[in-house]
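After the structure tokens below, expect a handful of questions from me.
Note that one protein chain is taken out, while the other chains of the complex remain in position.
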Amino acid sequence: MSHPSTYEPSNGFSKWLDRRLPVLRLMHGQFIEFPTPRNLNYLWTFGGILSFCLVVQLITGIVLAMHYVPSGDQAFSSIEHIMRDVNWGWLMRYSHAVGGSMFFLAAYIHIARGLYYGSYKDPREILWILGVLIFLLMMAIAFMGYSLPWGQMSFWAVTVITNLFSSFDTIIPGVGSAIVRWIWGGYSVSETTLNRLFSLHYLLPFILVGVVGLHIWALHVVGNNNPTGVEIQSDSDSVPFHPYITMKDAFAMSLFWMIFAWLIFFAPNYLGHSDNYIEANPLQTPPHIVPEWYFLPQYAILRAIPSKLLGVIAMFASILVLFFVSWLDTSKVRSTKYRPIYKWFFWLFIFTCIALGYLGAKPAEGVYLFYARIFTAYYFIHFLVVMPLIGVIERPKPLPNSITEDVLGKGSSPSGGAGKPEAAPAAPENR
Amino acid sequence: MLAVLLTGGHEVRAAGEAPHIERQDWSFAGMFGFYDRGSLQRGYKVYKEVCAACHGLDHAHYRNLSEPGGPEFSKAAVKYLASQYEVRDGPDSEGQMYQRKGRPSDRFVPPYQNEQEARAANSGAWPPDLSLIAKARSIHEETAWYKAPLKILMDIARGYQEGGADYLYALLTGYQDAPEKMSMAEGMTYNKAFPGYQIAMPNPLAEGAVEYTDGTPETVENYARDVTEFLMWVAEPKLEERKRLGFRVLVYLLMLSGLLYFAKKLVWRDLGH
Partner (left out) sequence: MASDIIDPTRRDFVMIASAAFAGIGGAASLWPLIDQMNPDASAEALASIEVDLEPLGEGQAITVLWRGKPVFIRHRTPEEVSMAKKVDINALPDPEAQNTELPEDAPATDKNRTKEGHEKWLVVVGICTHLGCIPKGQGLTDQKGEYGGWFCPCHGSHYDTSGRIRKGPAPDNLAVPPYKFLNDTKIKIG
């Protein structure tokens, strides 16, 4: 940020530190005076909530790793040891398991918010791409973490998902199976596989922290988008991050904590599958293998395609297509609020995702398969046809001249002092 | 065309239909749920005298029986009870394994050494370990697609976690004569709650088979309820601690939310927003 800092070191130590490592100045600039659009709604609190989820997963995960034993014989019973004997072990484990679900819940809302308000559009392409990268990493970490309890669902989820790579055999015979053997470290999923999944499940979150750091950095370069999609133009459009956004985030977060706590304490197993309380048995597959709820839409897409290879490609494409959204959307305006036609397609897309989630939990046969194909088709049509096309043919509603005008109504001058907070500094980089 | 597809789908569903199982009222359900000590103690008796002959409790220890939140037998009673079992220990200084009396710190002694022995003794069937059975089973409820989201939210709001218990109760009370047109496989018994309706476990409970000393009627339903409650506790021994702490956490968060709402309002009030 190029605006002049208002940071004043208040005591001897901070003055001493400021000349050597201006870390307090950086924090002050980024988390206290950082100018934030004044019209952000509660959907914008999910960024903070996601950071909280990441911290919870890291802390509970490190604690669980102190007691967990990644061996084929003991993994399952070490989880039970945590649940029964370790002090507060049940709390750590349920927090971590429910925490994974809450992480994805918040991430899906965060992504949907970005899609609705066009937060991926110029100049936020890199910010968005880093977000998709975070999403991919989250999926990998969650998948690996799910294998660790070494229950029936863990074991068979690993078997089924790693077997996806064998579909490459259709392109070059032998390559797919070679990849699968390499992932397994053997000729079937075994303790060897479990050990490497544990190692990576512990490592990748720290890489995730790095990417999240870049994501926040990118955010603080371009500034927040907002419900109007109109950039900050003057001081009155923005509020300093603290106390305005911090207090709003804190309030939203405490509501989120209540849902989180409800699940941990009163429905900790509701989002899990009962079969995962049966120890892994390589000789017996459960009758219905289903992934955790947050992978159900992708799972539905995978099964909707009759060809193994194409199914795998479609599933990965459903995530990878998000990388290109910034260029697929041809609209001149960011926010869907001002897009009368696209609005309908946006909600159709949300319905599609929920429907795919529902179908992913059902057997892939008969009428379920039929609808899974229809919704899979729309999922891709939305990105590849609707987004580019509607942007060209649609006439957006008039945008407000400024954020201030949107909040206080027409006639309020952008520079006017109406509701101007005391300490709001200049807007981010004038461009 | 749609109609054809819908009927087609219905037939598919009917073929793989899971038995319908009723939800029961349990003392451990809901926000203030707790285990009924009497029921846990009776349930332990049913387990010990009926189930333990074939089913182990691998993840439980004898000491658990005297821990808070469980049947809460006295420490002395548990010590005596554990000493009734022979535990394999060793090797001693000569390298030999030996048998000794059980201690409270020991795991429940399993009825079979391994899966192979269990199968050999039960004509090929493997009686599953019961220490997690109340969480490792669930019930399947058919819901129309447009009702599914509401049902999920309602179950979460109620904290519904008793699917396993509902299933166990239905299974233990679900033994009936097989319908005439159904041909039963050799050694199998008809059970209306078991997926596929043919179960290798013969009806384990009969009226009066286990003596209750506290005056509770010795019916199959009571045996099933008590042993289910006991197995739920074995699967989830920290349930009472969890729900008690959860209530406090929620009260705290409610107060915190109120405070933060007030603080947020005060901060934003001078903005005209």
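Note that the chains are named A and B in the order they appear, and that numbering of residues resets to 1 at the start of each chain.
Basically, contacts are C-beta pairs under 8 Å (C-beta built on N, C-alpha and C of every residue); 3 or more make two chains touch, one makes a residue touch a chain.
Only a predicted model underlies this, so the values are computations on that prediction, with no experimental measurement involved.
The chain that is not drawn here is touched, among residues B:43, B:71 or B:104, by B:104. Interface note: of A:100, A:176 or A:243, the residue touching the hidden chain in the full complex is A:243.
Contact with the chain not shown here comes from a single listed residue; of B:45, B:61 or B:225, that residue is B:61.
The set of chain B residues touching the chain not shown comprises 61, 63, 67, 104-105, 252-253, 255-256, 259-260, 262-263, 266-267, 269-270, 272. Although one chain is hidden here, its contacts on chain A can still be listed: residues 59, 63, 66-67, 81, 84-89, 91-92, 243, 247, 250, 417-419.
Just so it is clear, only the chains that are shown with their structure count from here on.
Note on chain placement: the centre of chain A and the centre of chain B lie 34 Å apart, centres being C-alpha means.
Within the complex, the chain A residues that touch chain B are 38-39, 77, 80, 83-84, 90-91, 94, 239, 243-244, 247-248, 250-251, 254-255, 257-258, 261-270, 274-275, 277-278, 287, 354, 358, 363, 365-368, 370, 407-408, 418-419, 421.
Every residue of chain B that touches chain A in the complex is listed here, in rising order: 5-6, 8-13, 16, 30-31, 58-60, 64, 128, 131-132, 135-138, 145, 148-149, 155-156, 159-161, 163-164, 195, 235, 237-238, 241-243, 245-247, 249-250, 253-254, 256-257, 260-261, 263-264, 267-268, 270-273.
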